[in-house]
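All protein chains but one are shown in place.
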Amino acid sequence: MSSNTTATNKQNIKKVVLAYSGGLDTSIIIKWLEENYGCEIVTFTADIGQGEEVEPAREKAKAAGVKEIYIEDLREEFVRDFVFPMFRANTIYEGEYLLGTSIARPLISKRLIEIANETGADAISHGATGKGNDQVRFELGAYALKPGVAIIAPWREWDLNSRESLMKYAEEHGIEIDYQKQGKKSPYSMDANLLHISYEGDILEDPWTEAEDDMWRWSVSPEQAPDEPTYIEIEYKKGDPVALNGEALSPATMLETLNKLGGDNGVGRLDIVENRYVGMKSRGCYETPGGTIMLKGHRSMESLTLDREVAHLKDSLMPKYAELIYNGYWWSPEREMMQKMIDESQQYVNGTVRLKLYKGSVTCVGRKSENSLFDEAIATFEDDEGSYNQADAEGFIKLNALRLRIASQKGRKLL
Amino acid sequence: MSSNTTATNKQNIKKVVLAYSGGLDTSIIIKWLEENYGCEIVTFTADIGQGEEVEPAREKAKAAGVKEIYIEDLREEFVRDFVFPMFRANTIYEGEYLLGTSIARPLISKRLIEIANETGADAISHGATGKGNDQVRFELGAYALKPGVAIIAPWREWDLNSRESLMKYAEEHGIEIDYQKQGKKSPYSMDANLLHISYEGDILEDPWTEAEDDMWRWSVSPEQAPDEPTYIEIEYKKGDPVALNGEALSPATMLETLNKLGGDNGVGRLDIVENRYVGMKSRGCYETPGGTIMLKGHRSMESLTLDREVAHLKDSLMPKYAELIYNGYWWSPEREMMQKMIDESQQYVNGTVRLKLYKGSVTCVGRKSENSLFDEAIATFEDDEGSYNQADAEGFIKLNALRLRIASQKGRKLL
Amino acid sequence: MSSNTTATNKQNIKKVVLAYSGGLDTSIIIKWLEENYGCEIVTFTADIGQGEEVEPAREKAKAAGVKEIYIEDLREEFVRDFVFPMFRANTIYEGEYLLGTSIARPLISKRLIEIANETGADAISHGATGKGNDQVRFELGAYALKPGVAIIAPWREWDLNSRESLMKYAEEHGIEIDYQKQGKKSPYSMDANLLHISYEGDILEDPWTEAEDDMWRWSVSPEQAPDEPTYIEIEYKKGDPVALNGEALSPATMLETLNKLGGDNGVGRLDIVENRYVGMKSRGCYETPGGTIMLKGHRSMESLTLDREVAHLKDSLMPKYAELIYNGYWWSPEREMMQKMIDESQQYVNGTVRLKLYKGSVTCVGRKSENSLFDEAIATFEDDEGSYNQADAEGFIKLNALRLRIASQKGRKLL
Partner (left out) sequence: MSSNTTATNKQNIKKVVLAYSGGLDTSIIIKWLEENYGCEIVTFTADIGQGEEVEPAREKAKAAGVKEIYIEDLREEFVRDFVFPMFRANTIYEGEYLLGTSIARPLISKRLIEIANETGADAISHGATGKGNDQVRFELGAYALKPGVAIIAPWREWDLNSRESLMKYAEEHGIEIDYQKQGKKSPYSMDANLLHISYEGDILEDPWTEAEDDMWRWSVSPEQAPDEPTYIEIEYKKGDPVALNGEALSPATMLETLNKLGGDNGVGRLDIVENRYVGMKSRGCYETPGGTIMLKGHRSMESLTLDREVAHLKDSLMPKYAELIYNGYWWSPEREMMQKMIDESQQYVNGTVRLKLYKGSVTCVGRKSENSLFDEAIATFEDDEGSYNQADAEGFIKLNALRLRIASQKGRKLL
């Protein structure tokens, strides 16, 4: 199982599948891989809703001499098999972050490995840096699915550690630079997919500095949002949103539509400091308009349909589940084991929630379900005609108090 | 330790301390206790920020013949010793509820018992119904602090189960009814203290029905809030807010001020279905303007100053801690044990957060601390001049992947 | 759903299914039910391995005038559907107790309710006292499976609170007393099934007093056990023991055989103080010979075949799962949800363990599996020829230490 990509075994790598965006950095990686590994290159470019055309990557890859080029639309698979299962758990990392970047990585890992198997490649490569979480997520997934694969992470190997050195390398190797784009390039490090867009770096590196308003790309500011609220109804089946305002939507279309509705109403902006798996804190800003709506909607649907202890058990395990996904363990037996439990809990999470979107906030104003566990006859403040025997409460309290009373009587003090 | 308040031992109770609001219901209880238990009555009325004068309760109690009357302002104690310790844990019940009612009960229990001890009373009484959580919270606390106390819960004993029967009882017993107030009485069952005001009952008993806008009392609707955001800075010491916009504030004043700021900006409205400890679901609406701000502020302060594993451990235990408080176990050894751990974690939670309040939402836009664990030199996207060795990441990933690779190599499939 | 068995609605009960052992206490209950409820009685007697004949119960029930009599051998179902699923989780309550009584109750509840449905009974009845856990387990299960059922718990209703008053009642009502048996009756309250036998009461009520050696019934004392150890091999499939020393055995036969082997070697005695769900501590002695062997065997099988994180996740949830079973929540959605996860983890728990039984102890001395995750090439202390790159450890440690180093560098002290 030895597979270290050290200098000494560079010659052993015959073919590598590269996660290729078509941008400058991964275009440089194509050239650098050729120079340093002398191996065949397969490029893989996926549309997971990042909002940029993927077809242009084909011409660029061809121009760089790549012979095997994979370009795929993975949006439905991404939402159906990754985003939705995660939202069934009401997943939030560190109380705030909706894991928009984290959840996209296992899908990329899976396709990189499948393509490696199809093309007979013995290695994969990606453009994630050595400081971040994404390298971990890509590589843990890849190793879990193909244990003998070699992984080339150029950012951990080369010495092109500044924008200047990258540009110089590009010029020297005849890699086309879209100066127009570079000129107006965002100063932020960004990542986008159907679930979110993220911003890091530049002025955000000081956690005290407020993000500039023109940084945000997917949502209007709450101040710019309409003065009238938007009401929507989402229908859930087994914990997944399946229809919006009465219209059935595919998973990706659902999320796209909710992104639009959320973004228009200033919903889903987030500015946090988070703890990376590699051990450092980082500050990031995120826009997750549709995800923010889905989290509220799902919790509201569950509040009506889940048993109390099931709900509490889910809540107590959620932080662990979120940590697994954040840290890159989607492809692991422990995540699959937890998913079985989570999915089992969702069989009755059916019904409709009514939400109000208004200038940055999303609130639930109604929920109904044929699987509701809300019992009006029992819950009522009015006379319940015997549905509930209030006298039972005395015994309930007495026995729950018994251990406390014994301890107190034996002299233990709580005050 | 036998202390059942059944009919047969009613004659044994000599003196009872009643949690007395001064309202119609607890005024009826005074009369009913006299009639049914023939015991002396001590009334206890506390200002915990419910927003109503407590002094009028004195005259009413006197008029009802009560000789020992306790009226106290507990606002500072309430926030300092109950609200703040709870917020150190980022406590939320079932992902939504800030426990505004739950956290006030243990203070009332404590004072009821202390007054019972001072006055030589052998029983306490309260006006909570037999269907709710509050009876449990009052009584668990009371039993834990005074195991032999008798507890009289009239709502579980009498047959005055409708508004009409109560009014009739009042008339028959010469209890003054403020018809003006009764006439325009809110149709909702409400509870208020410095942390929140709650609404239950009436049209809310259908979870699909949206709350009417004129129900809300502490906040303007987001639509009515100012068109300009309000920025505030909160300073934290050991996890507690101690100054607002540079001005030191006492705990109660801090919360009052944040309530005002939040309420003015439409912050803190909540509409949920929750699971009661007694086993039923209920629908409630809550306004927690200051608490909503404090939760966001505290999380933001922690994000900069808490170690990752400490933060994750806190997150994993929070649901349990919230459940304890919700269920009425504030006065228990397990809650005190958890509090020790939580408080220990707060020693470095010092610094300042900057928050933006706008039409219902509260967002963090900056945070700073002398105890910050954010390390710009390491986190930077620019050249870090050797602070962090990217090559370390390869070994980190390789060993974290080892168990997954072995399993895969031995034929286990994740897909 | 109103179903309180108070005096006022005794007349409403038409037919009751009684968990009938055939002993004096439940024979008295038959008579008492007739007298107090005037309802038809169905008896249900099950062989779950308690070691007493169940057929004699038929004649006794007939003699008491019972017309519908159910006598069933549930041993295989008990072990297959209750004991084995529980052991998949390595379940131990409070670090010691193997839940021998707890796990039998849900099966009894299930059959009581099924028989009630078959016979059109509207109530069930049992002979458990009002102080113990068993009443809770019987009744929670019954309510969960048939929410409208009425439950009659004579021990909570009658005033026959001493042996004398029971004997007097029997004599007065012509219930046959086996004076021989009563005369030599064990002074202990006992309960037995295929998993264990328990002892409570009498001298055990002082936790400092050692149990007398002649109390124990299922095992020889370690001192009396053979001087030569017994070696056995158990084969596991999906976490369940399926063959012993090469011979395939049914679930019940497996447990019976292990009970014999364990008992002969003094294995499985336990003397503990435990915390009951109703709030008091109690002292109990237990013999669980086969269960003690199964626990060791299962853990050993898992140690070779389970992924580390799966094993740790199971361990972290086990106390919760044990508590659920102890408290009587076998028939609950949360237990079923956890079972799904536990069962999912067992797909590779296949192989054989070799155990040594000797004078009270059971130790694992070998384990093997075609699904072993033990990798000799990697684990060896000898030269592994490159299977594992020791240099990876440096990066692994460095990044795991990063957060600790940053904190230390910023002045935080651990000493």
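For clarity, chains are labelled A, B and C in written order, and residue numbers in each chain start from 1.
Definition applied: contacts are C-beta pairs under 8 Å (C-beta built on N, C-alpha and C of every residue); 3 or more make two chains touch, one makes a residue touch a chain.
From a predicted model like this one, the values you see are computed outputs, not experimental measurements.
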If the hidden chain were put back, which of C:K62, C:K185 or C:K368 would touch it?
C:K368
Which residue from A:M190, A:V242 or A:I378 sits in contact with the chain not drawn here?
A:I378
With the missing chain put back, which residues of subunit C would touch it? List them for me.
1, 4-5, 90, 94-96, 110, 129-131, 135-136, 139-140, 143-148, 153, 155-156, 161-162, 189, 200-202, 205-211, 222-223, 227, 229, 269-275, 278-283, 299-300, 303-304, 308, 311-312, 315-316, 319-320, 323, 331-333, 336, 354, 358-361, 363-368, 372-376, 378-384, 388, 390-394, 396-398, 400-401, 404-409, 412, 414-415
Touch residues of subunit A, complete complex, unshown partner:
307-309, 348, 371-373, 375, 378, 388-389, 391-396, 398-400, 402-403, 406-407, 410, 412
For the chain that got dropped from the picture, name the residues of subunit B it touches.
1-2, 4, 275, 278-280, 307, 309-310, 313, 320, 329, 332-334, 336-338, 340-341, 344-345, 378, 386-387, 389, 392, 399-403, 406
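In this section, only the chains that are shown with their structure count from here on.
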Chain centre separation in whole Å, for subunit C relative to subunit A (CA means)
42
Whole-angstrom distance, CA centroid of subunit B to CA centroid of subunit C, is 39
Do you know which subunit C residues sit against two or more other chains?
307, 309, 378, 389, 392, 399-400, 402-403, 406
